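Got a structure for you, questions after.
A single protein chain has been omitted; all remaining protein chains appear in their positions.
Order of writing sets the chain letters: A, B and C. Residues in each chain are counted from 1.
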Amino acid sequence: MNLRAGIVGFRGYSGAELVRILEHHPNAEPVLLEHRSDSEDRPLPRGHKGPARAPATAEAVKSEGLAVVFLATPHDVAMQLAGPILDAGARVVDLSAAFRLGNGASYLRWYKEEHTAQHLFAQAVYSIPELHRDQARNARLIANPGCYPTAASLALAPLARAGVIHRAAGVICDAKSGVSGAGRKPSLKTSFCEVTENFSAYSILDHRHVPEVLMNTGLEEAQFSFTAQLLPTHRGILETIYFRAPGISSAAALLDIYEQAYANEPFIRLYDPGKVPDLAAIQRTNFCDIGLKFDPATGRAVVVAAIDNLVKGAAGQAVQNMNLALGLPETAGL
Amino acid sequence: MNLRAGIVGFRGYSGAELVRILEHHPNAEPVLLEHRSDSEDRPLPRGHKGPARAPATAEAVKSEGLAVVFLATPHDVAMQLAGPILDAGARVVDLSAAFRLGNGASYLRWYKEEHTAQHLFAQAVYSIPELHRDQARNARLIANPGCYPTAASLALAPLARAGVIHRAAGVICDAKSGVSGAGRKPSLKTSFCEVTENFSAYSILDHRHVPEVLMNTGLEEAQFSFTAQLLPTHRGILETIYFRAPGISSAAALLDIYEQAYANEPFIRLYDPGKVPDLAAIQRTNFCDIGLKFDPATGRAVVVAAIDNLVKGAAGQAVQNMNLALGLPETAGL
Amino acid sequence: MNLRAGIVGFRGYSGAELVRILEHHPNAEPVLLEHRSDSEDRPLPRGHKGPARAPATAEAVKSEGLAVVFLATPHDVAMQLAGPILDAGARVVDLSAAFRLGNGASYLRWYKEEHTAQHLFAQAVYSIPELHRDQARNARLIANPGCYPTAASLALAPLARAGVIHRAAGVICDAKSGVSGAGRKPSLKTSFCEVTENFSAYSILDHRHVPEVLMNTGLEEAQFSFTAQLLPTHRGILETIYFRAPGISSAAALLDIYEQAYANEPFIRLYDPGKVPDLAAIQRTNFCDIGLKFDPATGRAVVVAAIDNLVKGAAGQAVQNMNLALGLPETAGL
Partner (left out) sequence: MNLRAGIVGFRGYSGAELVRILEHHPNAEPVLLEHRSDSEDRPLPRGHKGPARAPATAEAVKSEGLAVVFLATPHDVAMQLAGPILDAGARVVDLSAAFRLGNGASYLRWYKEEHTAQHLFAQAVYSIPELHRDQARNARLIANPGCYPTAASLALAPLARAGVIHRAAGVICDAKSGVSGAGRKPSLKTSFCEVTENFSAYSILDHRHVPEVLMNTGLEEAQFSFTAQLLPTHRGILETIYFRAPGISSAAALLDIYEQAYANEPFIRLYDPGKVPDLAAIQRTNFCDIGLKFDPATGRAVVVAAIDNLVKGAAGQAVQNMNLALGLPETAGL
């Protein structure tokens, strides 16, 4: 019998992606949890009802027999709902940033507001499965990572662990994301006429996804420069990452570090030296694709990492984490 | 010395286009009139101030010496502001639908709300200059036409006047518009992720622009079927119009009717038989381009008309109307 | 054991979609058949080999044990390859137009060139499964329909059979397609800078997909007016279809005809009266979605039908036809 997985925020872009993935999951089925902040549905063809629905309450968690609830909501809603849902016996995979930074002080610094559920940090586990798999197994509250940090961390963590990055020279991550990363709530910044044929940078040097990358790589803030930029596309993140690796002799040697780190990873794909992924390679998949160019004469390295912000950057990784937490095959449904 | 032309709603797409046109107009200059409903400005480079600003009040009309005020606002704002501005001595070119339909009853039927400035209908002049030039000269209150009806009326009026359309067989106007036609106010329908890679039909058979086409062509409602559709483009309208012309012998004969009607029109461009315009032909211009295909064996005609919804469909035509009202050269600034 | 299905033209957009579908098909697996006219591959991640490959020859059909070969090629290549492949013992599903029109004369008229494999017409079966299911079962050579005619025929055939269309008043089909419908071969017309922010009509009244609609609906050429138009989207077809149904009393009555015709069809979805599909509803699916608006006072009907041109309009329908021909479950892999 399938596990039942609740989704709060199922009308948002990440939430809708969760519904889509769970509808095809061999071991789970979605239950749409209505919450007051939700916006309008997409129209359905005649006679199509969609998944089961219930209110986003602790009572419903019990009466619907939910094994897990995904929170694809604003941060404050996640802080408010996580505790009651956990108390009602379900696991929680939180796609908001509420529990990512490990403590209230860090949350306050980067998100500029008080954290209202700090007692839950003790049981919260931050998990990019390729980097934190063991912690995610059997976890009750998983902080699903941000989209930008997922790509940057997967590209940088193996190299940082191997000690090949010249940290003092700094690491640059020039990131570009499709518009769905900004959510479904209408705003001028995400209006078609403001985005089409346009491209813009924002949150230069102070994006709130930066601390996640520092956590995952051990880099210090002064060593990591990050720019977020808005692409006129629906989905996809591509990050162009620059650093120096003075002790490395060739592109193949750099690539070898990735190959060892990710030898058995089903969702990491590497490219031959000099080849790099584009967005088309990863859209609608849970893959993180990584390619690189290296200049042996100067030690300059450029790594390109690409993910779908709604899949590996949100809903896909959330299901991967759910699979780990519930002891299911990690790739199930993906 | 330049005439001063106020613009209410200068932050909207039509309003911004008015500013752009008037900044390059040889006889006029824009004054931005602040109104409470306005949204945020686009950021300006350092040291660039943009045009003069004043409040959208009758007092400012006098103190700023405005010869004309453009209302690029919602219908209700236009109803509220038009009277006081006229009383203060300026002419009004209204880009909303407030004064297009000639009376309150028609407005109520199509716009589903009471008209609150019905006393002004007596002096309101509806003007597509190519069809209503004489009425527009020296007019004090001009109802600037809707974007869809401008293209449809310019394509159909000469043929309707010439009596070549088989009215009983019906006229179909399948219209497609860029997203800026929906205005700058954020909404889910105009969000990038909802529009890109998408195409959708709306207001099938009951779009409120229909009565304008009927007024301008003499067609009856049962004879004119109209569908509006949303293109994933910033700007541009293309209408594909189908009808039967049983008394016409060739494409050239049909084209000849247009050539006679529009012989001296600076903003109408025709195409050789079988050739039709695309959006690229007219974007950022005040042209209405018309081309056609005709099947002599069956009398079936297909006319394609294209305009830029923000120029000939809004701001450009509004300036053309202003030029007529103020006795300036009709093409000035265009 | 899986059936092996060859694909000639696997680098084109329809061909790549065939590969994608067959890689997930429970009863079949793809074999890429190299043919001289093929263009360049998309780069693959390191270590990913993709499906098996073989030359597009009769010998390979035998040595690879192919049960079926898909021809996603230009018309002339299909005419050249179909015979040898059939002789080698495989079934053929031809996505080109080579065998759609039933005879060489009709092909010559619409495609302006001599047909070089007319002896194969005798065994060719044209199949939109919802309309020609019985013929497709066990067929050896299937002519897979054109993308535009699939949507138009599914929208019109049930009404034409029910006799509710006022044929003398004419049927208008205003069709819009994404760019992938034009194929992957580079051309100015499909270059990004020519298409983005643009929209254009082509082949007005003489598109070569017209005869397929006439075949499938019984309409005469003078009764059916068709315009093809290029949308700035990757994929998707939306057709807005206008006609009169004087004997129909309501939208519900019109919809009822569809419900009866398509009661058990897994790939047809209908909408409540007044609701119509958009492209997003059907992209990357094998569905044909149909919705309508009806004006009882005048008998005017507007039907909107939408399909993905690469799936229900090409590769998906081709696999649906393969399933029928081979006796597999019709929805397998879709």
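One rule holds in what follows: a residue touches a chain if its C-beta (ideal position, glycine included) is under 8 Å from a C-beta of that chain, and two chains touch if they have at least 3 such contacts.
Keep in mind that what you see is a predicted model, and the values were worked out from it rather than measured.
Novice: Of C:Glu64, C:Glu130, C:Asp174 or C:Glu197, which sits in contact with the chain we cannot see?
Specialist: Spelled out, the listed residue whose C-beta touches the missing chain is C:Glu197.
Novice: Can you say which of A:Glu29, A:Asp174 or A:Glu259 touches the chain missing from this structure?
Specialist: In the full complex, the listed residue that touches the missing chain is A:Asp174.
Novice: Identify the residues of chain C touching the omitted chain, counting contacts across the whole complex.
Specialist: 13, 39-40, 179-180, 184, 186-188, 190-197, 232-234
Novice: Tell me which stretches of chain A touch the chain missing from the display.
Specialist: On the chain A side, contact with the omitted chain comes from 169-170, 172, 174, 176, 178, 194, 197-201, 204-205, 222, 225, 227, 229, 231-236, 238, 240, 242, 244, 274, 276, 278-280, 283, 293, 295, 297-298, 300, 302, 304.
Novice: Considering the whole complex rather than only what is displayed, give the residues of chain B touching the chain that is not shown.
Specialist: 42-43, 45-48, 196-197, 269-272, 275, 277, 280-281, 284, 289
Following the convention adopted for this analysis, only the chains that are shown with their structure count from here on.
Novice: If you average the C-alpha positions per chain, which one ends up nearest the average over all of them?
Specialist: Most central by this criterion: C.
Novice: Would you mind pulling out the distance in Å between where the CA atoms of chain B average out and where those of chain C do?
Specialist: Chain B and chain C have C-alpha centres separated by 39 Å.
Novice: In angstrom, rounded to a whole number, how far apart do the mean CA points of chain A and chain C lie?
Specialist: A distance of 38 Å separates the two centres.
Novice: Would you give the residues of chain A that are in contact with at least 2 other chains, written as numbers and ranges?
Specialist: Answer for chain A, listing residues that touch two or more other chains: 196-197.
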